[in-house]
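Just one protein chain is left out here, and the rest sit where they should.
Then we have chain A:
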Amino acid sequence: MSPTAAVALAATYQHPALAAVETRGFLSPAGVEIAFLLVGLVTLGAAIVTVTTRQLVHAALWLVVALGGLAVEYLLLTAEFIAWVQVLIYVGSVVVLLLFGLMLTRAPIGRSPDADSGNRWAALTVAVAAAAALVWVVVDAFRTTWIDLDVPAAGSTRTTGESLFQNWVLPFEALSVLLLAALVGAIVLSRKAKPEPVEPKPSTPATGSAPATGSAPTTGSGPTIGSAPTIGSAPAPAPAPAEAPAAPAAADAPDPSEGGVR
């Protein structure tokens, strides 16, 4: 990759380190810039389809495309660390959570007739306004700034970590407290919604957290499955799985404490 392959998003204000490459115009077409634009178009298209499609699960999957496209854009801007974190958190976890929620509640194949909102125009206005503000701010701030590819990338893990924990520790910690508050809130909400379980807690022997095999026989429907806690999950004691026909079927009285093995 040639050193001229700097990425567009560039700047009027003259940072000394960036002055050398200032001769380039706004969006001179180098390969990386064209790729950046194309990926950007794909991302935008996927985002638009996400909010306009009538098929709920398709919307979630288009969201994967949009978020993935965003990760590619980060990569092109040399922000490698952010790119992978984007994939890890959003594609790997948030979308999975979304899909999980959809499948748990309603996810018909085909169109959902009620997947529409009367707030369409208000939402569009807010979205356009927010996008315009963001684009304006970013373009105005970085008009002709170029990323110098000869020095260590500004988005590498090392530089990100250093700036995060040297310059931005306080916001970082404040954010983590915010997240903790959200976590505690979620726990409180979910505990209140549930009535107290009537059955006594199975007195697990000292291993405390030993959860593996057969430690909690009373969880399901009470005494019916209490005798065969190891195999299968349904209340009816399932036959030994055909794929793992090894000994455990015979060992029908496992020591409840052996679950601690793993």
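In the analysis below, a residue touches a chain if its C-beta (ideal position, glycine included) is under 8 Å from a C-beta of that chain, and two chains touch if they have at least 3 such contacts; residues count from 1.
The criterion applied here is as follows: contacts and distances are computed from a predicted model.
**Student:** Pick, from "ABC transporter", "Carbon-monoxide dehydrogenase small subunit", "ABC-2 type transport system ATP-binding protein" or "NADH-quinone oxidoreductase subunit H", the protein name that UniProt gives for the chain of this complex that is not shown.
**Tutor:** In UniProt, the chain that is not shown appears as "NADH-quinone oxidoreductase subunit H".
**Student:** Which residue from A:L97, A:A174 or A:V188 sits in contact with the chain not drawn here?
**Tutor:** Per the contact definition at the top, the residue touching the missing chain is A:L97.
**Student:** Identify the residues of chain A touching the omitted chain, counting contacts across the whole complex.
**Tutor:** Per the touch rule, chain A residues meeting the hidden chain are 57-58, 61, 64, 80-81, 84-85, 87-88, 91-93, 95-97, 99-100, 103-104, 107, 109-110, 156-157, 209-213, 215-216, 219-220, 229-234, 238-249, 262.
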